[in-house]
Structures are given as C-alpha cells and as structure tokens.
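What follows is part of the complex, with its chains left where they were.
As written, the chain order gives the labels A, B and C, with residue 1 at the start of each chain.
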Amino acid sequence: MDERPTGYLSEAAKAALHEVSTATLTSQLLKRGFRNTFLGGLMPLRPDVRMVGYAFTLRYAPMREDLDLEVDYDNLKNVQRLAVEAIGDEDVLVIDARNEIHSASLGNILTTRIKMRGGTGLVTDGALRDANAFRAIDIATYTRGVHATTSSTKHHPVDMNVPIGCAGVLILPGDVMVGDADGVVAIPAKVAGEVALAALEQERLEAFVLGKIQAGASIVGVYPPDEKTRAEYEAGRKG
Amino acid sequence: MDERPTGYLSEAAKAALHEVSTATLTSQLLKRGFRNTFLGGLMPLRPDVRMVGYAFTLRYAPMREDLDLEVDYDNLKNVQRLAVEAIGDEDVLVIDARNEIHSASLGNILTTRIKMRGGTGLVTDGALRDANAFRAIDIATYTRGVHATTSSTKHHPVDMNVPIGCAGVLILPGDVMVGDADGVVAIPAKVAGEVALAALEQERLEAFVLGKIQAGASIVGVYPPDEKTRAEYEAGRKG
Amino acid sequence: MDERPTGYLSEAAKAALHEVSTATLTSQLLKRGFRNTFLGGLMPLRPDVRMVGYAFTLRYAPMREDLDLEVDYDNLKNVQRLAVEAIGDEDVLVIDARNEIHSASLGNILTTRIKMRGGTGLVTDGALRDANAFRAIDIATYTRGVHATTSSTKHHPVDMNVPIGCAGVLILPGDVMVGDADGVVAIPAKVAGEVALAALEQERLEAFVLGKIQAGASIVGVYPPDEKTRAEYEAGRKG
C-alpha cells in the first residue's frame, strides 16, 4: 500500500517552502500547466503554524449502520486507526471526507498521536470537533468546518495511501503539501523541487516591485516588470 | 481486486426485486436499521427499464493535467477502460464521480459495450453526455445531470471494486442495486435476499390497503392495518 | 386550530383561477405589492391537472429518534395522520418540509385518502416517493424532489393550520393555492377574488397583443399596449 515517495526534497527546497506563500506556489504551478492545486474553502485552526510535508492519504466513504455505529474501534483493524499509527516523519495526513461537514473527521487525541509520530500536518475537507483542543496541539491543521459529532455518524474509513480528492484537488500519496494562512496547496512530487526554488525567486522579485509601488511608482513598466525594472532588480541583488 | 459477491440472489428474490418499488425496499431496509440506502437526486434516462444487478464499482478522483488531459486513452491501462471490459453478467457499473456534474462520467459507446457484456445498469453521481444516445441503449441508466463535456476534464479514474460513496450512500462491490422510476437503492449483500421477499409481502398488503382507501375507508384501522384489517387481508389471500 | 377561511371564492373567481396562468397571477399580485408569492423550484407530478383550492397547512420539524423512528404511527395522535383525516372539500394540503429532499413527505396511500375526502391538491417543499403511484392519483401534486425513503427518517410532524413557509413563501391557512405546469402560487385570502378576475382580464388583453405580434407587429406601441392598441382591443371585444 505504501510505496509513496517521501523525503525527496532538498534542504534548500524545504527551506523555500517554509518561506514562500501558497499564492506564489499556485502561480508557479500554473506556469507548468497545473490550474487546480489549491484546496479551496479550508480554514487553518493554527494559522500561526506553517505546514510542509508529504501527503499521507486516508479515504472515507459514507457510513453504514452495521459497519460504523455499533462497533468498538479496533486499533488493529480500523483503517483510520491504522493510518494514525503508520504516520511518519514529515508526513501530512490528508483526509478525503467528501466535503461532508456534518460530522468530525478525526479527534484531538488521534491528532496528538500524529504529532508525536513526527507528522507535520492534518488536512481534511470535512470538519473537526473540539477546535479549541486542536489549537493547543502544535501541528498545522486545516478543516472545512467545525462539527462536534464524532466521525462514525457520517464516515466509513476505507483505505490509505491511495489517490484521493481533497477539497476538489487530486492528492497522490507523497505529494508535497504546503499550508499558510490562506490554506493548502498540493504540489505534484515530480515538480516540487523546482517549484519551490522558482517560487522563492519570484517572491524576491515581487518584494522589489512592491517596494517601488509603495514608493509611488505606477504599475506601468513595474508590474509586470519590464526590462529596465528587471535590470534594476538584478543590480540591487548584486550590490 | 474482484472478490466481490455476485450471483447470490435466488430466482424468487430476483423476481421480487423486478417487481417491488424502491420505496418499499427502503422501508424494509429501515426496519433492519439502515437509514441511508437511497441514492438521492439521480434521474433515470430510461425510466421504462427496471434495474436489478450487482454493484461493480469505479472510483474517480479529480483530474490533473499531466495525467488526464494530454494522454490518449490506453485500454490496457486506463482504469475506466479496464472496468468496462471487466463487467460481467448482471453487473451494474456504479461510479463515484464525487457529485461533480460539470463533465460527463462515461460515454454512450462504452455503455453500449457494458450492455454487450451483460451489464444491467449504469449509475453515476456525476453527469452523462449525449443523453439521447443513452436513451437508445437498452440498459437502465441513472445520472445526476447532463453535461456534454468529456470526463477527462474533471475526472481521474483511480480504482475499481473498492467501497465507494455514490450519491451519499456507501456501495460495497457486490451490493444489490435496484432502480425504478424514482431512482436507485443499494441493498447490502447480506440482507438482500430477505429484504426482497419481505418487500414483496409488504406490497401485497399495501395493495389491499389501498383498495380499501380507494373504496372510501378512513385510514383509521386500515393504514397501518389493525388486526381486523390484517385478518381480512389474510382471508382474502387464502380465498 | 382550524378557523381558517375556506369556500369564500365566487364561482366567477374560481372559474377564472381554473383558466389563468400562475405567471399572470404573480403579476397581478405584484401590482398589489406582493413580490414573493410563487413557490420556486417545485415540479408538478401531474402537469395535466390544474390545481385550485384553499391551503390546509401541515408543519414538519426535524426528526428525533425517540419520537419518530421507533413508534408505530398512531392515526389518533400523529399530526400527519390527523391532518389527512381533517382535509375537506377543495382543500390543498401544503407541507412545510423545510426544503428537505432526502426523504419523502407523504405517501401515495395517504394522498389517495386526501383525494377521497375532496382535497384538490398536495404541495410540499420536500420530496415524494413512488412518483409513479402519484401519477395514478387524480389530484394535482407538487414536490421539490423524489426520494424513496419514508418521511420519519427526516421529519417530525408538529402542527397543522398554522402559518408556515413553503418553498420560501408564507402560507396562511385558507390562502388560495393555484397550480399549473409552471408551479404553484399562493394568493392571500383577502385579495384572491379581485386578483382572479383581474388576471383573467389581463390574459384576454395579452392574447390580443400576442396575436398582433404573431402577425408581424413590433412591440413598440403594442406591448405594453398604448392607447391606440387598447382602443383596438376594446373595439374588438365589443364587436
């Protein structure tokens, strides 16, 4: 089940991903033909914590009474529980909850365990419960909503580390997940390194452009920068 | 992948399922604790064709440009195509299209092939294109909408014969799928036989009740039938 | 509970309401300041049957397990059942189902009883089950959707002949309900008579206008009709 790529980012790329915005990353992805990489409509429960990690996927289908409501969770059989105990360093648990926000997707105790195992994030297109408890765990967390009811009233965990949709975006196991205050972007593994570095470069140029706008420049010739502005920027970098 | 149960219904159960309404089937399922078995919001393209069969599931995730838009469909690798050529007698293809109605889920040529292979139905919670062409195929077809655009603009086929959600209901491979003019009900394999026969019995009683109402009876004592009305019904059956 | 006005329409007004369209009726209501009188998004199960009658309202709240799922319906206590047996001549049962379309609102046996008691229509902003059975009852029926599951999975009947909202419109007990192939309009009791007659007059004028347009006239001076066109119309009426 788990042949997903992980740990493949260079230190430089990882450092870049801790710095650049998801907005810049989607622009770099768009340049490479990827239009649909941002997980729309999720909110951070910890907007102060930056997320960078490799996607560990978990898929939910709708609940059925004989499978979900009546059973005691069996940590050795229940897929949700197996996933939590399979999370590794730098992993982000990404849950396909079918945009269902009328129950929670996962609780704070399991999320604490994810944190203890080295996980760096939790992303669901469903809801979470006890949001205040989540705010006390030092891990980036993104959710579509808040709902106090436990997951088994709506969800049946099916499998892990298969391709899923989350918030309308394809997530392959091992994709790079990056989150900031806006939300979450999924970067296909094969372009993650170059996208990270290109995004950093773009942000440096844009910081220069913004400085000129703040100083009173018109956008004409400046944003997008023409050759003169680019030369000025390059000169400043070397200076 | 395909260890799903099929072919397990008795001839009597199958005959019953060709006769009873999905409304009655959901009531029998509710009596056994299953509240959520009807696939809401789907419309029949062939309301004149009754559907009874075993679920063959196909799961779609969101499209990504490098995987879906650019490739020629490879019938030996593309999961959608593999599924079509794996369909067997009395199978119903059930597609988890994530309720996405802004592209089609499958075309009429592939559906013709399903029909030729013995399939008895097609169910998607996405859309279909060229609805008139579907109306010309002699197979029960249920869809959430109509959209002329091909599936690869929105969907990436992932796997087949895994548990899926379709129109909000859990579908396990091998579940019995029954469709009438109202829509589709999914019956868990383990209760399908008894539910079929009980539904037939319920409908016979209700036909008797309806006859009394049509003749001017009040619902009191009649619907639900009290002991007297039941006795009258039983007498009539034997008579 | 039931002090609602009924039976107050003149024969002429009733005849007019059997003839004019809901479109014309909403226009006459708009002239009197009522903007929101059409129950949006409902579909007729019997588009061939015209509906005219007095609103008999029934209100549903959400189901709760201890009140709805487990009990046998008691025709002497259950509000839904009491309502059915209280329906009278020319009544239209209007159900506030909170736009909930994931279960039915009422079954075909109860609706047959409504028909037998002299009811002239059934309107719900929820769903109905066994739509084909409804098509066999000779009574105008309007619903937001079709869902095979019985009402008690979603609804708890609360009271009857109180003011309700149905499909976003206020319905007071005794309001005149008129339905055609477009859908349903609710006419406040106090203006129902004059609105009916004014609508008939409007339609006669519009038929004359349409004839001119069909004969090749421009809309200028004709639609809306200027004095010359109106004089021509008046002359034709007398002629």
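One rule holds in what follows: a contact is a pair of C-beta atoms (placed from the backbone, for glycine too) under 8 Å apart; a residue touches a chain by one contact, two chains touch by 3 or more.
Here the structure is a predicted model, which means the values were calculated and not measured.
Taken over the full complex in this file rather than the chains on view, the one protein sequence occurs as 6 copies, with 3 of them shown.
FYI, only the chains that are shown with their structure count from here on.
Interchain contacts link the chains end to end along an open line, per the touch definition above. Two copies of one chain, chain A and chain B, touch each other, and the residues they use overlap strongly: the shared fraction of interface numbers exceeds half. Chain A and chain C, compared by their mean Cα positions, are separated by 50 Å.
Computed from the mean C-alpha positions, the centre of chain B lies at a distance of 33 Å from the centre of chain C. Separating the CA-averaged centres of chain A and chain B is a span of 36 Å.
Residue positions of chain B touching 2 or more other chains: 35.
Considering their complex, residues 33-36, 61-67, 98, 156, 158-159, 162-165, 168-171, 188 of chain A touch chain B. Residues of chain B that touch chain C in their complex: 21-23, 25-27, 30, 35, 37-38, 40-41, 180-183, 185, 206, 209-210, 213-214, 216, 218-221, 223-224.
Listed in rising order, the residues of chain C touching chain B in the complex are 69, 72-73, 75-76, 81, 84-85, 101-102, 104, 107-110, 112-113, 116, 129-133, 145-150, 153.
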